[in-house]
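Apart from one protein chain that is not included, each protein chain of the complex appears where it belongs.
First chain written, first letter: the chains are A and B, and each begins at residue 1.
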Amino acid sequence: MSHSPSPLPSAEKLRLESLGILPVLFPLIGVIGLVSAFVWGLMTNPMQLAFSYLFAFTVGFTICAGALFWTLLHHALDADWSVLMRRILESIASCFPVLLLLFLPVIFLFSRELWHWMTTDLSEDPLLAWKRPFLNEPFFYLRCGFYLLFFSVAGMLYRNLSMRQDLDGDPRITLRLRHTAYGFIPLFVLCLTFAGFDWLMSLDHHWYSTMWGVYLFAGCAQSSMAILILVTNGLVRTGHLKGLFTVEHNHIMGMLLFAFTTFWGYISFSQYFLQWYANIPEETWFFVYRNTGSWYAYSIFLVVGHFFIPFILLLTQPAKRTPWRICATAAWVVLMHCVDIYWIIMPNLQLQQSRHAGHAAATTGFHPHLLDLLALVGVLGVLGHTVLWLLSRGSIFPARDPRLRESLAVTNWL
Amino acid sequence: MRADNPSSQAAFAKAAAYLERQPLVSNHRPLSWITQHVCQIVEERAPKWWWILTFLFGGMATLVPAMLTYLVSTGVGVWGLNVPVCWAWDITNFVFWIGIGHAGTLISAILFLTRQKWRTSINRSAEAMTIFAVICAGIFPAFHVGRVWMAWFLAPIPNANAIWQNFRSPLLWDVFAVSTYFTVSLIFWYLGLIPDLASLRDRATTRLRQMAYGLLALGWRGSNRHWTHYEKTYLILAGISTPLVLSVHSVVSFDFATSIVPGWHTTIFPPYFVAGAIFGGFAMVLTLLIPFREIYHLHDLVTDKHIDNMCKIILLTGSLVGYAYSMEFFIAWYSGNPFEIYAFTNRAFGPYWWAYWAMITCNVAAPQLFWFKYCRQNPWVVLAIVMFPNTGMWFERFVIIVTSIHRDFLPSSWGYFSPTWVDISLFIGTIGLFVFLFLLFVRFLPIINMFEVKGITPQADPHAHDAEENHAHSRQTPTHTPSQVHA
Partner (left out) sequence: MIQPSSSLFGLGAEFSSAAALLEAAKRIHAHGFRKWDVYSPFPIHGMDHAMGFKRSRVSLFSLLGGCTGLTVAFVLIYYTSAINYPLIVQGKPYFALEPSLPIFFELTILLTAFGTVLGLLLLTLLPRLHHPVFNWDRFQKATDDGFFLVLESTDPRFESASSRQLLEQIGGLHITEIFQDPEETPNPVRQETTA
């Protein structure tokens, strides 16, 4: 470094005025979406609202958890290329306090609508009686609180310390964050796995899969990388990061998106395939239901859209180096992530409805509801607003990170 | 700011110094030093220890043909297999060896795609290890079929019975996966050798060497019209090897996981097997590399940083394996399925408890020592610690295979497996074969990928300001290169 010629770039603020209507749009759709969903849903169809809301919450949660994962991974691996984009990841990962608030309605309004095991009579369900030490309400809420508190603390810690480094460029902060990451990653993995077990897998409390945590993680990492691509390119498009962000950054992010697209395909195929092949009734139920009626077409769409389309779209080098192409693919991946979460959650709504209606002949198949959209728009609006607000509080990249110079000079020479 | 007073300034500077990237080749070695240092291993007379070791391990390797001859001439019953334990040491050894190979492909393909330049010093020997491990692995299933002379039935060749292979069977997928893996690894390895073989050819002092290395080098002359296609080929092979390496151990895990045997049928098996394979493979890479690094003084090429990185990968994958163990246990309980619950209780507290706890100690507990910097920095401590994963990964396969089947659904079909002397000798024989092949490799081929190591030295960067003076700066200055360079 003794002969380094070019000075480091100075900190750059987010220019909200260049973002067009977004700073107004996000809070607006957030409030309108959530208020209308709650008012309309609670009056007409609380169970539909409960599931729609859980769907929207999970989409938001997984994207933020993915951002936290990438932040922790960046520090643990002492990566260089991602320094420039790290503030964006930190801002997304710092949304967990908001998610904690957004989770309150799930606890107070929806939990008994959502989780069948909370309302089942134990004498009718010996399996549930066996699982009672784990699946009981006090422990469940305690765990939920722990996950969200841990994620909130981790996300804010990484953002706050990184912001402090903007002031004095203290390299000790980098070391401290690296060492913290080693401890946080195992905790993160366990929290994400058990959050997946609690919120999603236990919607059908008889079904189980050891792969579930990995499956959810694959979706988290993939969708948040897609979001990162969209936000970064959006900022570049609106005149930020000028001269700093290069095509090489897009290339690397594209490669990671490609890698995790493949990883998701691998994990989801393995999970499905092993249960398909062994054909044990208590397991296959999960997939049998999702392969019946119009859910079948939906499942095929999920496989094609979540794996094959982005796989082909990202295969070549120009696809990763051309901004509009990589952004289009990233947007598609985010959409397919929503489709994936919907596929996990929504079939349970119909099962719950049929249980409550007292007969098995309730509607099955893919039946989208306007509440799904309202809740999703609401949650994403609130989170989008939070991210923009957090980004506008300081520099949009870690201006005095010791690895910033390497990040700017990164190339894809293999 | 906080860095005003002298003591915190010192801490500030210390941290900044700590963050400096270490050079990948120490002591600013010039290019010709790399060629000379690596090639002389092959060119000078074989040292005495090499002859001793080669005879020793070569002798051990003769156990393989000896045991196989005994097996074929007597019958597969000479192994300790009996109902209900029909898969035991043979399949354990198969999965063990095939897993060892995975680190080689990981280093050569995945670390290549993720731009981990430190891989260049270790990929050659790791890939060689892959090939030899797969050779050892292939012996077991080939002879486990019983009548090995009928093994060609596994290939889709029209035969007199007019029936075909069962393409729905995981065992047939194994045949395709392992043979593809072997072929592609061999191609990848050979491709990487070509420019280095040309180096050996050009340095050859005898006609025999010149002819042998010359033939193998295919007439390589370092032309850029060749490099351009060569690099693309290397990239594509890395690209296809990455999913391939994941698929191979996944397919191996399918052998178990597609069944309905409690303890085998669990969805996390594919990534869990892959993580375990990489874990065991890296342990084996370090086991082989540390002694040869000392013997041949390769400290400037395989630096402490390389060993440190590999220890961290072992720590990571060991923890992933620990995650899989705990998921299996938790879900076995959570499933409420009495057979699943029994299978796992039996693993930990049944007659094979010793194997289970050996596995946990070696695979989950021992690698945690790599949290301490001291343990990662002293090569001999590293060598001692990696013996645990080497052992533990064998125990893991033994635990999975034998404990899951030794107690069938009915107590009348319970049993206890003990290996026979043939089982043990054959396994020892494959260890001998593996080390023997590696010793031959060290003797006749360059153990460091010279051209790739040269490519990551500072003087190889055409954009460095003072490349001509060979000033080896550890850090490159940010030079903006034409974006089309790579396209």
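What we mean here is this: a residue touches a chain if its C-beta (ideal position, glycine included) is under 8 Å from a C-beta of that chain, and two chains touch if they have at least 3 such contacts.
Because the structure is predicted, anything quoted here is derived from the model rather than measured.
> Looking at B:195, B:336, B:392 or B:419, which residue reaches the missing chain?
B:195
> I'm checking contacts with the chain that's been left out. Which of B:243, B:351 or B:415 qualifies?
Considering the complete complex, B:243 is the one touching the chain left out.
> Write down which of A:146, A:273, A:289 or A:389 is the residue touching the left-out chain.
The single option touching the absent chain is A:273.
> Identify the residues of chain A touching the omitted chain, counting contacts across the whole complex.
269, 272-273, 276-277, 279, 413
> In the complete complex, which positions of chain B touch the hidden chain?
Within chain B, the residues that touch the unshown chain are 30-32, 35, 156, 162-170, 172-173, 176-177, 180, 183-184, 187-188, 191, 195, 198-199, 201-203, 214-215, 218-233, 236-237, 240, 243-244, 247, 251, 254, 450-452, 454-455, 459-464, 467-468, 481-482, 484-485, 487.
As a working rule, only the chains that are shown with their structure count from here on.
> Would you kindly tell me how far, in whole Å, the mean C-alpha position of chain B lies from that of chain A?
So the centroids are 34 Å from each other.
> For the complex, give me every residue of chain A touching chain B.
Contacts found on chain A: 1, 3-6, 127, 130-131, 134, 167-168, 170-172, 174-175, 182, 186, 189, 193, 197, 208-214, 246-248, 255, 262, 266-267, 270-271, 274-275, 277-278, 280, 282, 317-318, 321, 402-403, 405-406, 408-409, 411-414.
> In the complex of these two chains, what residues of chain B are touching chain A?
Touch list, chain B to chain A: 1-3, 11-12, 15-16, 18-21, 112-113, 115, 231, 235, 238, 243, 246, 250, 254, 257-260, 265-271, 319, 323-324, 327-328, 331, 334-337, 371, 465, 473, 475-481, 483, 485-487.
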